[in-house]
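Heads up, one of the protein chains got dropped from this complex, but the rest are sitting where they should.
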Amino acid sequence: MDKPLKILHSSLNKRVIVELRGGRGYHGILDGYDVPHMNLVLKNAEEKIEGKENIKHGTIIVRGDNIIYVSP
Amino acid sequence: MDKPLKILHSSLNKRVIVELRGGRGYHGILDGYDVPHMNLVLKNAEEKIEGKENIKHGTIIVRGDNIIYVSP
Amino acid sequence: MDKPLKILHSSLNKRVIVELRGGRGYHGILDGYDVPHMNLVLKNAEEKIEGKENIKHGTIIVRGDNIIYVSP
Amino acid sequence: MDKPLKILHSSLNKRVIVELRGGRGYHGILDGYDVPHMNLVLKNAEEKIEGKENIKHGTIIVRGDNIIYVSP
Amino acid sequence: MDKPLKILHSSLNKRVIVELRGGRGYHGILDGYDVPHMNLVLKNAEEKIEGKENIKHGTIIVRGDNIIYVSP
Amino acid sequence: MDKPLKILHSSLNKRVIVELRGGRGYHGILDGYDVPHMNLVLKNAEEKIEGKENIKHGTIIVRGDNIIYVSP
Partner (left out) sequence: MDKPLKILHSSLNKRVIVELRGGRGYHGILDGYDVPHMNLVLKNAEEKIEGKENIKHGTIIVRGDNIIYVSP
(Lines give C-alpha, C1' and ligand atoms only; values in the text may rest on other atoms or scores of the structure.)
Protein backbone atom coordinates (compact mmCIF):
# COMPACT_ATOMS: atom_id res chain seq x y z
CA MET A 1 0.00 0.00 0.00
CA ASP A 2 1.29 3.47 -0.92
CA LYS A 3 2.47 5.62 1.95
CA PRO A 4 -0.07 8.48 1.54
CA LEU A 5 -2.91 5.94 1.63
CA LYS A 6 -1.32 4.14 4.56
CA ILE A 7 -1.12 7.36 6.60
CA LEU A 8 -4.73 8.14 5.71
CA HIS A 9 -5.79 4.67 6.75
CA SER A 10 -3.96 4.87 10.06
CA SER A 11 -5.77 8.17 10.76
CA LEU A 12 -9.23 6.56 10.73
CA ASN A 13 -11.24 7.48 13.83
CA LYS A 14 -8.66 10.09 14.72
CA ARG A 15 -8.78 13.86 14.57
CA VAL A 16 -7.39 15.34 11.31
CA ILE A 17 -6.95 18.80 9.86
CA VAL A 18 -7.99 19.16 6.22
CA GLU A 19 -6.91 22.26 4.32
CA LEU A 20 -8.81 23.09 1.11
CA ARG A 21 -8.26 25.64 -1.65
CA GLY A 22 -10.01 28.95 -1.14
CA GLY A 23 -8.94 29.49 2.44
CA ARG A 24 -11.12 26.72 3.92
CA GLY A 25 -10.02 24.48 6.75
CA TYR A 26 -11.79 21.59 8.49
CA HIS A 27 -11.09 19.77 11.74
CA GLY A 28 -12.85 16.53 12.54
CA ILE A 29 -12.70 12.79 13.13
CA LEU A 30 -11.76 10.94 9.93
CA ASP A 31 -14.63 8.50 9.44
CA GLY A 32 -13.70 7.25 5.99
CA TYR A 33 -12.21 7.98 2.57
CA ASP A 34 -12.21 6.59 -0.92
CA VAL A 35 -9.52 5.77 -3.45
CA PRO A 36 -8.30 7.30 -5.73
CA HIS A 37 -10.42 10.47 -5.28
CA MET A 38 -9.44 11.01 -1.65
CA ASN A 39 -12.99 12.09 -0.83
CA LEU A 40 -13.15 12.18 2.97
CA VAL A 41 -15.87 11.73 5.57
CA LEU A 42 -15.37 13.82 8.69
CA LYS A 43 -17.45 13.57 11.86
CA ASN A 44 -17.87 16.33 14.42
CA ALA A 45 -16.38 18.63 11.82
CA GLU A 46 -15.61 22.27 12.39
CA GLU A 47 -15.14 24.64 9.47
CA LYS A 48 -12.93 27.74 9.35
CA ILE A 49 -13.03 30.11 6.37
CA GLU A 50 -10.11 32.52 6.10
CA GLY A 51 -9.41 31.62 9.74
CA LYS A 52 -12.53 33.47 10.90
CA GLU A 53 -15.89 31.73 10.57
CA ASN A 54 -16.78 28.77 12.65
CA ILE A 55 -19.52 26.38 11.50
CA LYS A 56 -20.15 22.94 13.01
CA HIS A 57 -21.29 19.91 11.02
CA GLY A 58 -22.28 16.51 12.44
CA THR A 59 -20.88 14.79 9.34
CA ILE A 60 -19.48 16.08 6.05
CA ILE A 61 -18.32 14.48 2.84
CA VAL A 62 -15.40 16.57 1.57
CA ARG A 63 -14.51 16.17 -2.12
CA GLY A 64 -10.87 15.25 -2.60
CA ASP A 65 -10.47 17.64 -5.54
CA ASN A 66 -10.10 20.69 -3.37
CA ILE A 67 -7.74 19.23 -0.76
CA ILE A 68 -4.34 20.85 -0.33
CA TYR A 69 -3.26 18.66 2.57
CA VAL A 70 -4.50 16.35 5.29
CA SER A 71 -2.67 16.48 8.59
CA PRO A 72 -3.30 13.63 11.06
CA MET B 1 -18.94 0.24 -0.51
CA ASP B 2 -16.66 3.20 0.21
CA LYS B 3 -17.58 5.34 3.19
CA PRO B 4 -18.22 8.63 1.29
CA LEU B 5 -20.62 6.80 -1.03
CA LYS B 6 -22.22 5.00 1.90
CA ILE B 7 -22.90 8.29 3.70
CA LEU B 8 -24.32 9.77 0.51
CA HIS B 9 -26.53 6.73 0.04
CA SER B 10 -27.84 6.89 3.59
CA SER B 11 -28.74 10.54 3.02
CA LEU B 12 -31.24 9.75 0.25
CA ASN B 13 -34.61 11.41 0.86
CA LYS B 14 -33.09 13.46 3.64
CA ARG B 15 -32.20 17.14 3.82
CA VAL B 16 -28.58 17.92 2.89
CA ILE B 17 -26.44 21.02 2.61
CA VAL B 18 -24.27 21.23 -0.52
CA GLU B 19 -21.50 23.79 -0.64
CA LEU B 20 -20.10 24.68 -4.08
CA ARG B 21 -17.12 26.73 -5.22
CA GLY B 22 -17.84 30.39 -5.86
CA GLY B 23 -19.75 31.04 -2.66
CA ARG B 24 -22.83 29.02 -3.62
CA GLY B 25 -24.77 26.90 -1.16
CA TYR B 26 -27.81 24.65 -1.64
CA HIS B 27 -30.21 23.08 0.84
CA GLY B 28 -32.63 20.40 -0.29
CA ILE B 29 -33.81 16.80 -0.16
CA LEU B 30 -31.24 14.47 -1.75
CA ASP B 31 -33.20 12.69 -4.45
CA GLY B 32 -30.32 10.91 -6.14
CA TYR B 33 -26.67 10.93 -7.17
CA ASP B 34 -24.35 9.22 -9.61
CA VAL B 35 -20.97 7.57 -9.32
CA PRO B 36 -18.16 8.54 -9.74
CA HIS B 37 -19.11 12.12 -10.72
CA MET B 38 -21.11 12.81 -7.56
CA ASN B 39 -23.69 14.73 -9.59
CA LEU B 40 -26.62 15.25 -7.21
CA VAL B 41 -30.37 15.68 -7.59
CA LEU B 42 -31.93 17.93 -4.97
CA LYS B 43 -35.66 18.48 -4.48
CA ASN B 44 -37.21 21.53 -2.85
CA ALA B 45 -33.81 23.15 -3.20
CA GLU B 46 -32.95 26.57 -1.88
CA GLU B 47 -29.96 28.46 -3.23
CA LYS B 48 -27.80 30.97 -1.33
CA ILE B 49 -25.12 32.99 -3.11
CA GLU B 50 -22.55 34.64 -0.85
CA GLY B 51 -25.03 33.99 1.96
CA LYS B 52 -27.47 36.59 0.58
CA GLU B 53 -29.70 35.60 -2.33
CA ASN B 54 -32.46 33.14 -1.94
CA ILE B 55 -33.82 31.32 -4.99
CA LYS B 56 -36.10 28.28 -4.82
CA HIS B 57 -36.02 25.37 -7.27
CA GLY B 58 -38.42 22.44 -7.42
CA THR B 59 -35.62 20.14 -8.57
CA ILE B 60 -31.99 20.75 -9.55
CA ILE B 61 -29.23 18.59 -10.94
CA VAL B 62 -26.00 19.85 -9.37
CA ARG B 63 -22.77 18.88 -11.16
CA GLY B 64 -20.35 17.14 -8.84
CA ASP B 65 -17.36 19.07 -10.23
CA ASN B 66 -18.08 22.16 -8.23
CA ILE B 67 -18.88 20.51 -4.90
CA ILE B 68 -16.73 21.37 -1.90
CA TYR B 69 -18.71 19.31 0.60
CA VAL B 70 -22.03 17.64 1.20
CA SER B 71 -23.34 17.72 4.75
CA PRO B 72 -26.20 15.33 5.62
CA MET C 1 -30.29 4.57 -15.00
CA ASP C 2 -28.74 7.03 -12.52
CA LYS C 3 -31.08 9.62 -11.07
CA PRO C 4 -29.31 12.75 -12.45
CA LEU C 5 -29.48 11.27 -15.95
CA LYS C 6 -33.07 10.17 -15.43
CA ILE C 7 -34.11 13.70 -14.43
CA LEU C 8 -32.27 15.12 -17.44
CA HIS C 9 -33.96 12.61 -19.71
CA SER C 10 -37.42 13.42 -18.35
CA SER C 11 -36.73 17.11 -19.05
CA LEU C 12 -36.39 16.60 -22.80
CA ASN C 13 -38.57 19.02 -24.77
CA LYS C 14 -39.24 20.98 -21.62
CA ARG C 15 -38.01 24.36 -20.45
CA VAL C 16 -34.88 24.22 -18.28
CA ILE C 17 -32.64 26.73 -16.53
CA VAL C 18 -28.90 26.12 -16.93
CA GLU C 19 -26.51 27.97 -14.67
CA LEU C 20 -22.86 28.16 -15.77
CA ARG C 21 -19.70 29.37 -14.07
CA GLY C 22 -18.84 33.00 -14.67
CA GLY C 23 -22.29 34.41 -13.95
CA ARG C 24 -23.94 33.01 -17.09
CA GLY C 25 -27.45 31.64 -17.15
CA TYR C 26 -29.51 30.10 -19.97
CA HIS C 27 -33.21 29.37 -20.30
CA GLY C 28 -34.46 27.19 -23.12
CA ILE C 29 -36.10 23.98 -24.29
CA LEU C 30 -33.84 20.98 -23.64
CA ASP C 31 -33.42 19.41 -27.05
CA GLY C 32 -30.76 16.85 -26.17
CA TYR C 33 -27.70 15.96 -24.10
CA ASP C 34 -24.82 13.53 -24.13
CA VAL C 35 -23.31 11.20 -21.56
CA PRO C 36 -21.02 11.48 -19.64
CA HIS C 37 -20.07 15.07 -20.63
CA MET C 38 -23.54 16.52 -19.99
CA ASN C 39 -23.20 18.73 -23.07
CA LEU C 40 -26.68 20.13 -23.66
CA VAL C 41 -28.64 21.34 -26.67
CA LEU C 42 -31.06 24.15 -25.91
CA LYS C 43 -33.63 25.56 -28.34
CA ASN C 44 -35.15 29.03 -28.12
CA ALA C 45 -32.39 29.81 -25.64
CA GLU C 46 -32.08 33.07 -23.79
CA GLU C 47 -28.80 34.11 -22.21
CA LYS C 48 -28.31 36.26 -19.12
CA ILE C 49 -24.86 37.43 -18.06
CA GLU C 50 -24.57 38.69 -14.49
CA GLY C 51 -28.38 38.92 -14.58
CA LYS C 52 -28.26 41.82 -17.05
CA GLU C 53 -27.70 41.05 -20.72
CA ASN C 54 -30.27 39.31 -22.77
CA ILE C 55 -29.25 37.54 -25.98
CA LYS C 56 -31.47 35.12 -27.89
CA HIS C 57 -30.22 32.03 -29.72
CA GLY C 58 -32.25 29.71 -31.94
CA THR C 59 -30.17 26.73 -30.80
CA ILE C 60 -27.04 26.42 -28.67
CA ILE C 61 -24.76 23.56 -27.71
CA VAL C 62 -23.65 24.23 -24.14
CA ARG C 63 -20.52 22.38 -22.98
CA GLY C 64 -21.13 20.40 -19.82
CA ASP C 65 -17.80 21.47 -18.28
CA ASN C 66 -19.07 24.83 -17.21
CA ILE C 67 -22.42 23.76 -15.81
CA ILE C 68 -23.14 24.43 -12.15
CA TYR C 69 -26.71 23.14 -12.22
CA VAL C 70 -29.62 22.31 -14.48
CA SER C 71 -33.06 23.04 -13.14
CA PRO C 72 -36.04 21.47 -14.95
CA MET D 1 -25.49 9.78 -32.57
CA ASP D 2 -25.85 12.07 -29.55
CA LYS D 3 -27.82 15.24 -30.09
CA PRO D 4 -25.00 17.76 -29.36
CA LEU D 5 -22.81 15.98 -31.91
CA LYS D 6 -25.68 15.78 -34.38
CA ILE D 7 -26.29 19.54 -34.15
CA LEU D 8 -22.58 20.19 -34.58
CA HIS D 9 -22.51 17.90 -37.60
CA SER D 10 -25.50 19.59 -39.21
CA SER D 11 -23.72 22.95 -38.77
CA LEU D 12 -20.80 21.98 -41.03
CA ASN D 13 -20.16 24.60 -43.71
CA LYS D 14 -22.49 26.98 -41.96
CA ARG D 15 -21.84 30.10 -39.92
CA VAL D 16 -21.54 29.50 -36.17
CA ILE D 17 -20.89 31.62 -33.10
CA VAL D 18 -18.40 30.17 -30.63
CA GLU D 19 -18.18 31.67 -27.16
CA LEU D 20 -15.04 30.92 -25.13
CA ARG D 21 -14.07 31.57 -21.53
CA GLY D 22 -12.28 34.83 -20.91
CA GLY D 23 -14.64 37.02 -22.88
CA ARG D 24 -13.63 35.72 -26.33
CA GLY D 25 -16.09 35.18 -29.12
CA TYR D 26 -15.61 33.83 -32.67
CA HIS D 27 -17.83 33.91 -35.72
CA GLY D 28 -17.00 31.78 -38.74
CA ILE D 29 -17.85 28.90 -41.05
CA LEU D 30 -17.61 25.57 -39.23
CA ASP D 31 -15.16 23.59 -41.32
CA GLY D 32 -14.72 20.61 -39.00
CA TYR D 33 -14.56 19.28 -35.46
CA ASP D 34 -13.28 16.30 -33.55
CA VAL D 35 -14.78 13.98 -30.96
CA PRO D 36 -14.71 13.94 -27.97
CA HIS D 37 -12.59 17.11 -27.56
CA MET D 38 -14.92 19.34 -29.57
CA ASN D 39 -11.91 21.08 -31.12
CA LEU D 40 -13.32 23.15 -33.98
CA VAL D 41 -12.01 24.44 -37.30
CA LEU D 42 -13.47 27.78 -38.34
CA LYS D 43 -12.95 29.45 -41.70
CA ASN D 44 -13.27 33.18 -42.35
CA ALA D 45 -13.22 33.59 -38.57
CA GLU D 46 -13.67 36.88 -36.81
CA GLU D 47 -12.57 37.32 -33.20
CA LYS D 48 -14.10 39.62 -30.61
CA ILE D 49 -12.47 40.10 -27.21
CA GLU D 50 -14.69 41.65 -24.53
CA GLY D 51 -16.93 42.72 -27.42
CA LYS D 52 -14.33 45.23 -28.66
CA GLU D 53 -11.42 43.95 -30.70
CA ASN D 54 -11.89 42.62 -34.14
CA ILE D 55 -9.25 40.34 -35.67
CA LYS D 56 -9.77 38.29 -38.83
CA HIS D 57 -8.32 34.82 -39.42
CA GLY D 58 -8.46 32.79 -42.63
CA THR D 59 -8.68 29.57 -40.61
CA ILE D 60 -8.39 28.79 -36.90
CA ILE D 61 -8.33 25.63 -34.85
CA VAL D 62 -10.15 26.40 -31.61
CA ARG D 63 -9.47 24.03 -28.69
CA GLY D 64 -12.67 22.58 -27.27
CA ASP D 65 -11.49 23.04 -23.67
CA ASN D 66 -12.34 26.70 -23.57
CA ILE D 67 -15.71 26.56 -25.28
CA ILE D 68 -18.75 27.75 -23.35
CA TYR D 69 -21.21 27.28 -26.18
CA VAL D 70 -21.52 26.89 -29.94
CA SER D 71 -24.51 28.51 -31.57
CA PRO D 72 -25.36 27.46 -35.14
CA MET E 1 -8.26 11.91 -39.98
CA ASP E 2 -10.21 14.54 -38.03
CA LYS E 3 -10.33 18.01 -39.54
CA PRO E 4 -8.55 19.89 -36.69
CA LEU E 5 -5.66 17.41 -36.89
CA LYS E 6 -5.66 17.59 -40.68
CA ILE E 7 -5.37 21.39 -40.61
CA LEU E 8 -2.57 21.14 -38.06
CA HIS E 9 -0.79 18.59 -40.21
CA SER E 10 -1.07 20.71 -43.33
CA SER E 11 0.47 23.62 -41.38
CA LEU E 12 3.77 21.80 -40.78
CA ASN E 13 6.77 23.91 -41.78
CA LYS E 14 4.54 26.92 -42.16
CA ARG E 15 4.12 30.01 -40.02
CA VAL E 16 1.35 29.76 -37.40
CA ILE E 17 -0.07 32.00 -34.69
CA VAL E 18 -0.68 30.30 -31.35
CA GLU E 19 -2.81 32.08 -28.76
CA LEU E 20 -2.53 30.88 -25.16
CA ARG E 21 -4.47 31.67 -22.01
CA GLY E 22 -3.09 34.48 -19.92
CA GLY E 23 -2.59 36.94 -22.76
CA ARG E 24 0.32 35.08 -24.40
CA GLY E 25 0.77 34.81 -28.14
CA TYR E 26 3.41 33.01 -30.22
CA HIS E 27 4.33 33.25 -33.88
CA GLY E 28 6.63 30.69 -35.44
CA ILE E 29 7.18 27.86 -37.89
CA LEU E 30 5.21 24.75 -36.84
CA ASP E 31 7.86 22.07 -36.58
CA GLY E 32 5.73 19.34 -35.04
CA TYR E 33 2.89 18.39 -32.71
CA ASP E 34 1.59 15.40 -30.81
CA VAL E 35 -1.81 13.77 -30.47
CA PRO E 36 -4.03 14.05 -28.46
CA HIS E 37 -2.28 16.67 -26.28
CA MET E 38 -1.73 19.13 -29.12
CA ASN E 39 1.69 20.01 -27.70
CA LEU E 40 3.41 22.02 -30.43
CA VAL E 41 7.00 22.63 -31.49
CA LEU E 42 7.62 26.08 -32.94
CA LYS E 43 10.85 27.22 -34.58
CA ASN E 44 11.97 30.84 -34.86
CA ALA E 45 9.28 31.63 -32.34
CA GLU E 46 8.40 35.11 -31.19
CA GLU E 47 6.49 35.66 -27.96
CA LYS E 48 4.10 38.50 -27.17
CA ILE E 49 2.70 38.96 -23.68
CA GLU E 50 -0.34 41.25 -23.44
CA GLY E 51 0.66 42.47 -26.91
CA LYS E 52 3.76 44.22 -25.52
CA GLU E 53 6.83 42.10 -24.80
CA ASN E 54 8.82 40.55 -27.53
CA ILE E 55 11.09 37.58 -26.79
CA LYS E 56 12.68 35.38 -29.45
CA HIS E 57 13.23 31.63 -29.09
CA GLY E 58 15.09 29.34 -31.49
CA THR E 59 12.72 26.50 -30.65
CA ILE E 60 9.95 26.07 -28.09
CA ILE E 61 7.73 23.22 -27.01
CA VAL E 62 4.35 24.72 -26.18
CA ARG E 63 2.06 22.59 -24.00
CA GLY E 64 -1.32 22.04 -25.61
CA ASP E 65 -3.18 22.60 -22.32
CA ASN E 66 -2.95 26.35 -22.52
CA ILE E 67 -3.82 26.78 -26.19
CA ILE E 68 -6.89 28.81 -27.09
CA TYR E 69 -6.41 28.59 -30.83
CA VAL E 70 -3.89 27.89 -33.57
CA SER E 71 -4.17 29.95 -36.71
CA PRO E 72 -2.27 28.74 -39.79
CA MET F 1 12.23 4.06 -13.87
CA ASP F 2 11.60 7.60 -15.07
CA LYS F 3 13.99 10.25 -13.84
CA PRO F 4 11.47 12.41 -11.91
CA LEU F 5 10.32 9.32 -9.99
CA LYS F 6 13.92 8.22 -9.46
CA ILE F 7 14.85 11.58 -7.93
CA LEU F 8 11.76 11.45 -5.73
CA HIS F 9 12.64 7.94 -4.62
CA SER F 10 16.22 8.88 -3.79
CA SER F 11 14.88 11.74 -1.65
CA LEU F 12 13.06 9.42 0.76
CA ASN F 13 13.91 10.16 4.39
CA LYS F 14 15.64 13.35 3.33
CA ARG F 15 14.61 16.96 3.71
CA VAL F 16 12.72 18.39 0.70
CA ILE F 17 11.15 21.71 -0.23
CA VAL F 18 7.68 21.48 -1.79
CA GLU F 19 6.25 24.53 -3.51
CA LEU F 20 2.49 24.59 -4.10
CA ARG F 21 0.19 26.90 -6.05
CA GLY F 22 -1.25 29.78 -4.06
CA GLY F 23 1.99 30.89 -2.45
CA ARG F 24 2.34 27.87 -0.15
CA GLY F 25 5.64 26.23 0.64
CA TYR F 26 6.48 23.19 2.79
CA HIS F 27 9.77 21.91 4.18
CA GLY F 28 9.96 18.46 5.71
CA ILE F 29 11.32 14.92 5.58
CA LEU F 30 9.91 13.02 2.60
CA ASP F 31 8.29 9.97 4.17
CA GLY F 32 6.56 8.62 1.08
CA TYR F 33 4.79 9.32 -2.18
CA ASP F 34 2.47 7.62 -4.63
CA VAL F 35 2.43 7.19 -8.39
CA PRO F 36 1.14 8.71 -10.61
CA HIS F 37 -0.54 11.35 -8.42
CA MET F 38 2.67 12.45 -6.72
CA ASN F 39 0.83 12.79 -3.41
CA LEU F 40 3.57 13.22 -0.78
CA VAL F 41 3.91 12.43 2.91
CA LEU F 42 6.11 14.89 4.80
CA LYS F 43 7.24 14.48 8.41
CA ASN F 44 8.29 17.34 10.68
CA ALA F 45 6.77 19.64 8.10
CA GLU F 46 6.87 23.40 8.28
CA GLU F 47 4.45 25.51 6.27
CA LYS F 48 5.06 28.99 4.87
CA ILE F 49 2.25 30.99 3.25
CA GLU F 50 3.34 33.93 1.12
CA GLY F 51 6.70 33.58 2.89
CA LYS F 52 5.22 34.78 6.19
CA GLU F 53 3.28 32.32 8.30
CA ASN F 54 4.94 29.45 10.00
CA ILE F 55 2.89 26.41 11.06
CA LYS F 56 4.38 23.08 12.15
CA HIS F 57 2.85 19.69 11.39
CA GLY F 58 4.01 16.29 12.70
CA THR F 59 2.94 14.66 9.43
CA ILE F 60 1.06 15.90 6.38
CA ILE F 61 -0.27 14.28 3.23
CA VAL F 62 0.16 16.83 0.45
CA ARG F 63 -1.98 16.28 -2.68
CA GLY F 64 0.12 16.14 -5.82
CA ASP F 65 -2.35 18.28 -7.79
CA ASN F 66 -1.17 21.53 -6.32
CA ILE F 67 2.58 20.90 -6.54
CA ILE F 68 4.68 23.27 -8.62
CA TYR F 69 8.01 21.68 -7.77
CA VAL F 70 9.79 19.43 -5.30
CA SER F 71 13.36 20.30 -4.51
CA PRO F 72 15.46 17.64 -2.72
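Chains: A, B, C, D, E and F, in written order; residue numbering restarts at 1 for each.
The rule we apply is simple: a contact is a pair of C-beta atoms (placed from the backbone, for glycine too) under 8 Å apart; a residue touches a chain by one contact, two chains touch by 3 or more.
Note that the structure is predicted; figures quoted are calculated from it, not measured.
Trainee: Can you list the shown chains that the omitted chain is in contact with?
Mentor: E, F
Trainee: In the complete complex, which positions of chain E touch the hidden chain?
Mentor: Given the touch definition above, chain E has residues 20, 22, 24, 26, 31-35, 37, 39-41, 57-63, 65-66 touching the missing chain.
Trainee: For chain F, which residues lie in contact with the unshown chain of the complex?
Mentor: Residue positions of chain F that touch the missing chain: 2-8, 17, 21, 36, 38, 64-65, 67-72.
Just so it is clear, only the chains that are shown with their structure count from here on.
Trainee: Return the chains shared as contacts by chain B and chain C, ordered by label.
Mentor: A chain counts here if it touches both chain B and chain C, and no chain qualifies.
Trainee: Could you leave chain A out and let me know how the rest splits into touching groups, if at all?
Mentor: Leaving out chain A yields the groups B, C, D, E | F.
Trainee: Between chain D and chain E, two copies of one chain sequence, what rotation angle (nearest 5 degrees) aligns their Cα atoms?
Mentor: 50
Trainee: If you average the Cα atoms of chain A and of chain C to get two centres, how far apart are those centres in Å?
Mentor: Inter-chain centre distance comes to 33 Å.
Trainee: Using the touch rule from the top of the page, what residues of chain F touch 2 or more other chains?
Mentor: Within chain F, no residue contacts more than one other chain.
Trainee: Judged by the touch rule stated earlier, which pairs of chains are there in contact?
Mentor: A-B, A-F, B-C, C-D, D-E
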